[in-house]
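Only a part of the assembly is drawn; its chains keep their places, and the rest are absent.
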Amino acid sequence: MNYRIDSDRIYMTLAKGDLINKTFEEYAESNDIGCAWINGIGALENPEIGYYSLEMKTYRHKIFSGDYELLSLLGNITLKEGKYFSHTHITFSDSNYQVYGGHLFDAKITAAGEFIMINGDKNINREMNSAIGLPLWCLENQV
Amino acid sequence: MNYRIDSDRIYMTLAKGDLINKTFEEYAESNDIGCAWINGIGALENPEIGYYSLEMKTYRHKIFSGDYELLSLLGNITLKEGKYFSHTHITFSDSNYQVYGGHLFDAKITAAGEFIMINGDKNINREMNSAIGLPLWCLENQV
């Protein structure tokens, strides 16, 4: 992974074989960021993605074998139990331009991996919401 | 809905049952923002989405029953006839990772709803374009 820091934005290019979410978390850890919002495109292989069942309070998992275009990655880096955590959702397309997507567990970049991280100074902490079964953002102001 | 203001960015987490576009518009109204660009991910139910027919100058509507992962929400808040208006497009996936999408009329968050709003100081006004049949952004500079 190569990067450039441009005030509160980080441009990142991941290399073939780099795990997407893991690389984001490693960057966050070594640069001690507050929080980040992420956007990205590129190409990836064998993405492991999920669908959350609110009823079962668990994720279904599936690994899509093969190479895909990464059409959109949107997500963020926050703190879960004191550790940096990438929460990202993706859409990706196959060679027939069919699109699949879900919650990204992780995937490796194949050809290009072009990302922008927009950083905030303060951490966002996640806390387990027992009704939902997931650790959700804790933000100060309520409407 | 909970939020944090971080200079010109707003982090927002919507709770189960919150309507997405409506919540954005209520936030804009109570905080008197200029304009905003929005990104988000999460999970939602029963999204009502549309496809615009330029020929008919109307939207087709469909409500997708059930629970879906929200893979991408991109859009903006501008002024339409003097009122804040959310214009957002989404992609979402079912439990088989199939992806659907369209113009979002509105949908309720189910599990998580994580959004970032990037605010501009000045309003963007929409004006009806009779050839298109939609209220389009009015911006000052033309190329």
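We just call them A and B in the order they show up, numbering each chain from 1.
We adopt the following convention: a residue touches a chain if its C-beta (ideal position, glycine included) is under 8 Å from a C-beta of that chain, and two chains touch if they have at least 3 such contacts.
Treat the numbers as computed from the prediction; the structure is a model and nothing was measured.
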item	value
Given 2 visible subunits, total identical subunits the whole complex contains	3
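One rule holds in what follows: only the chains that are shown with their structure count from here on.
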item	value
CA centroid of chain A to CA centroid of chain B, Å	21
Touching residues (chain side chain B, partner chain A) in the complex	1-6, 9, 11-13, 16, 23, 26-27, 30, 39-41, 43, 67, 69-73, 91, 93-99, 110-112, 114, 116
Contact footprint of chain B on chain A as seen in their complex	35, 37, 39, 49, 51-54, 60, 62, 64, 72, 74-76, 87-91, 99-103, 118, 120-122, 124, 131-134, 136-143
